[in-house]
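Below you'll find the structure, written out as C-alpha cells, and then a few comments.
Missing here: one protein chain of the complex. Every other protein chain is in place.
The first chain written gets the first letter, and so on, giving A and B; residue counts start at 1 in each chain.
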Amino acid sequence: MAETVHMIDSEVFLAFSTYATIVVLKMMLMSLMTSYFRLTKQVFSNLEDTNLAKTTEDRKKLVRVDPDVERVRRCHLNDLENIVPFVVIGLLYALTGPDLSMALLHFRVFVGSRFIHTVAYVMALPQPTRALAFGVGLFITFSMAYRVLTTALFL
Amino acid sequence: MAETVHMIDSEVFLAFSTYATIVVLKMMLMSLMTSYFRLTKQVFSNLEDTNLAKTTEDRKKLVRVDPDVERVRRCHLNDLENIVPFVVIGLLYALTGPDLSMALLHFRVFVGSRFIHTVAYVMALPQPTRALAFGVGLFITFSMAYRVLTTALFL
Partner (left out) sequence: MAETVHMIDSEVFLAFSTYATIVVLKMMLMSLMTSYFRLTKQVFSNLEDTNLAKTTEDRKKLVRVDPDVERVRRCHLNDLENIVPFVVIGLLYALTGPDLSMALLHFRVFVGSRFIHTVAYVMALPQPTRALAFGVGLFITFSMAYRVLTTALFL
C-alpha cells in the first residue's frame, strides 16, 4: 500500500467505483421489487400502509405475510450480507494497487454472480444455481481480503 | 475523477463525512430504541436475555414477539437497506468533485428524509408520509449514482 495516494486516481479505482455503484443499485432495486409485490398482491407489514382499503376489517386482513414477498426480502437481506463485505473489502483492495486485469476479473465475476443469484432466488431456479452464485461471490471477496491482509497487514 | 486526490481534502468531503456520520449515528440509535422497547415491554428473542424473571416458566413467557418491537426493527432494517447505499455511493460521489452547493443539497435532503422516515415509521404516521420520505432518499441516491457512473464509468 505504499503508493495508495496515486491509486485513487487509477483505473482500478474507477473500475471499483463503477462496479460498486452498479451492484449497490442492483441491491436497491430489491426495495422497489418488494414494494411492487406488496402493492400488486396487497400484502403489508403495517396497518397504516393499507389505507386504500375501505373498512378497518378489510385493512387488518391486508397486514399479512406472503411467500413471494418473503422470498424477495430474503434475497434482499442476502444482498446486504454479501454486497456490503464486497464494497468494504473491494475499496481496500483497490487501494492496494492490484493489476487492472486482476481487479477487473474480481469485480466483474462478483457483480455477475450477484445478478445470477438474484435471478435464481426470485425465480426459484433449481439448486445448485443459487448456491453456486453465492459461493462464487463469497470466494471473490475472500480472494480480495487475502490480498488486503497480505499487502497491508498492520496489527 | 481526474483530480480525486485533492478532493479528499475538500469541503465536499468534509460535508460528506459530517452527514454520513450523522445519518449512521441515527441508524445506530435504532439499536438502542429496540433495546429500550425490549426492556420496558419485557419482550425478548433469547431465553438467556430474560434472567430478571424468577421462574423458568416466567422466563419462557418473555420470549415472544411484540408489534412495537417489530415496528422498530423493520425501521432499522429499512435504514440498513437505504443508508448503506447512500454511504457507499455518496463516498464515490464526493470523490467525483461535484459543486459544493449541489453536494450539500444531496446530503441534506437525504439525511432529512431519513429522519422524517424514522419518525413516520415509529409513530405510525398516516401514509404517504413514510413512502414519500423513502422515495426522496432513494431518488437522492440514484441522482448521486448517476453522476458517479457518468463521471467515472470504467467497465
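A few notes on this one:
Keep in mind that, in the parts below, a residue touches a chain if its C-beta (ideal position, glycine included) is under 8 Å from a C-beta of that chain, and two chains touch if they have at least 3 such contacts.
Because the structure is predicted, anything quoted here is derived from the model rather than measured.
Taking the complete complex into account, residues 5-6, 8-9, 11, 13-15, 17-18, 20-22, 24-25, 27-28, 30-32, 45-49, 51, 76-77, 80, 84, 87 of chain B touch the chain not shown.
Interface with the hidden chain, as seen from chain A, comprises residues 1-5, 8, 71, 74, 77, 80-82, 84-85, 88-89, 92, 95, 121, 124-127, 130, 134, 138, 141-142, 145, 148-149, 152-155.
To be clear about the criterion, only the chains that are shown with their structure count from here on.
Rounded to a whole number, the gap between the C-alpha centres of chain A and chain B is 16 angstrom.
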